[in-house]
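Okay, handing you the structure first.
One protein chain is absent from this view; the other protein chains keep their places.
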Amino acid sequence: MSKKNVKENKLNKINDLNNENITDMNNNSQEITPEKIDVSRFEWIGSNTTESETISRPSTSYWKDAMHRLRRNKAAMICLIIIGIIGILSIIIPIISPYTVSEQHVTHTYAKIGYTDPGDGHVHLFGTDSLGRDVFTRIWYGARISLFISFTAVFVNVIIGIIYGGIAGYIGGAVDNVMMRIIEIINGIPYLIIVILLMMIMPKGIMTIVVAYAAVAWTGMARLVRGQIMSLKQQDYVVAAKVMGAKPSRIIGKHLLPNTFSVVIVHITLSIPSAIFTEAFLSYIGLGVPVPYASWGTLANEGRQLFQMYPHLLIIPAICISLTMLSFNLLGDGLRDALDPKLRR
Amino acid sequence: MNKVLEVNDLHVSFDTYAGEVKAVRGVTFELHEGEVLAIVGESGCGKSVTAQTIMKLNPMPPARIVSGEIQLAGKNIVKATEKEMMNIRGKDVSMIFQDPMTCLNPTMQVGKQLTEAIRHHQNLSKEAAHKEALRLLELVNIPNVKQRAKQYPHEFSGGMRQRVMIAMALSCAPKLLIADEPTTALDVTIQAQIMDLLQEIKEKTNTAIILITHDLGVVASMADRVAVMYAGKVVETGTAEEIFYRPSHPYTRALLKSLPTVEMDRSVRLVSIAGTPPDLLNPPVGCPFASRCEHAMKICIEEMPPQFDPSDNHQAACWLLHEDCPSKKDGGE
């Protein structure tokens, strides 16, 4: 900082000097016959490569840099906040709500949004359904189920995907070929059909959806990890590590996996809306979570049957599903842009 | 000799989110018919930006011509509208790019890519344009032109593609041809062929050529004049002979010293230039090379040196050439 000031002072002096000279000599072709310059200024100082080697911009680590970029992305940050709020509400509301999920109020069924019962003073923020159950409580209870299912399903996916893709990518050759053909065959069938078939043979329950979804959706993750490992394997620094005698476990753990981390994170974020969608879709065609539970999908399904009369019963869960999916999608986009600056548009 | 191009005190900046990157900071040069000017410098010195600005190929924004003027065939490029540029590009000035692998549209037949340019600028029928395309392909020494014209770029080798690029650039007999590192991406043997071809074309068509390169060997074989760029500025210009045998700027000298020659003894080590070029986000006030220059003086970091004339047809921006500089006598070599 002080160095800069000194420089600036000097510069001012030089400018003054120049101006004086120009006015004195009244000479505008100074390039050809330069003004007299004090010899002291020609003092030799030599090269100073240390200064030019120092990087003038602050160097930040990859993750710090990525987080910085993410924080600049307003849409992604808003989505992160929305996801946070939905998460917190889904935990708190079912606890503090005066109603339970299946508590029925036969006296006021189909109540409208913001209904206050004149009789018992019950307040139903989002109204009630056909059995007089409080929609507000059910929505946040449903959020728990929907989010639990999608997070668990994606978690299972990621584990299977990383292991499968990692093995295929690391070993390569014939093993990789066979493993990829299996994926190709699975992908040849629409995943929803497989999920539906799986849902039908397993007993109804929350974990059934998780298992059915995870049994199919890991292929995307596996392909991604395999591709990453494949290309990383050929990178010079990995080859160098191998040449220096690093064990496979060290190469995988230290070089390959950490470098796939960013694509995995983006894929996770973008998989969650897909899992939410699947859960909602299954519930919507009547294969979702069994009756004592409620998820956003089952709420939407219940609402659909009545929505010509009571549209809010469909619209509220629909908004919840869409808003959550939207938030995760935008956050995923933001993360991708932040983690891979090359792809930044 | 007619003046084809005149670039005057050109300043080009890129507006990035980190700030204004001053890529070109006052570049001046001119070019006559049939003349070859080589612009030499290391990566990021602004040579390509200068060339692309002449055709206004830089996407604007983020690029921006801050000041200066470019006179090309009597037209001021800086003020030309996009519509006017469409008539200038390909007709008055055309360009050959660095990587022939990516410069041709992979999903369009080579012949079609040629006729497209021809028909855009000349009012020719489809057949006439096709004939002209075949003639051009023959001109750049491509065998079996009839068959070749129907092929796609991926069926051509790198050198062949660069020939196609040259044919395309020549399609409307431009007054100026800009070759932006035309041989960097090619094998050494192919490099020589392409340079020979450019030389041949120059002799046949009398086109002025700007040759952008960081390969001094390429420069020596072909250029009439050389401009050495460093950190967005032209630090030295002169005839090829002057630059190679009587370099005045320490940067030029360092560049030449880093070049191996056939006569060189194997025990002689090549000299590399220590340090890195300055960050053009905050370019230094003084000479940009000062921090890497072994002759650097106090004044060098304080003030940008003006252009001096060490001899006829030769300018260099270095304080060592100032008449008050005590080391001027021995600074020459």
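Going by the order they are written in, the chains are A and B; count residues from 1 in each one.
Everything that follows uses one rule, which is that a residue touches a chain if its C-beta (ideal position, glycine included) is under 8 Å from a C-beta of that chain, and two chains touch if they have at least 3 such contacts.
Assume contacts and distances are computed from a predicted model.
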Protein name, per the UniProt record, of whichever chain is missing from view ("ATP synthase epsilon chain", "NADH-quinone oxidoreductase subunit J", "Cytochrome c-type protein NapB" or "ABC transporter permease"): "ABC transporter permease"
Chains on display which the left-out chain touches in the complete complex: A, B
Candidates A:R69, A:H108, A:K242 or A:R304 - the one touching the absent chain: A:R304
Omitted-chain contact residue, chosen from B:R25, B:K91, B:R148 or B:K233: B:K91
Among A:L80, A:A168 or A:I321, residue touching the chain not depicted: A:I321
Among A:I113, A:I159, A:V178 or A:I193, the residue in touch with the chain that has been omitted: A:I193
Contacting the left-out chain in the complete assembly, out of B:V4, B:A63 or B:C103: B:C103
Chain not shown, touching residues in chain B: 55, 57, 82, 85-91, 94-95, 97, 99, 102-108, 116-117, 120-121, 152, 154-155, 165, 168-169, 171
Positions on chain A where the hidden chain makes contact: 181, 184-185, 188-194, 196-198, 200-201, 203, 273, 277, 280-281, 284-287, 300, 304, 307-308, 311, 314-315, 318, 321-322, 325-326, 329-330, 333, 345
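Here is the rule we go by: only the chains that are shown with their structure count from here on.
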Averaged-CA centre spacing for the pair chain B and chain A, given as whole angstrom: 44
Complex contacts: residues of chain A adjacent to chain B: 7, 10-11, 14, 30-32, 34, 36-49, 51-53, 56-57
Partner chain A, residues of chain B touching it in the complex: 18, 274-279, 281-282, 285, 291-303, 306-309, 319, 322-327
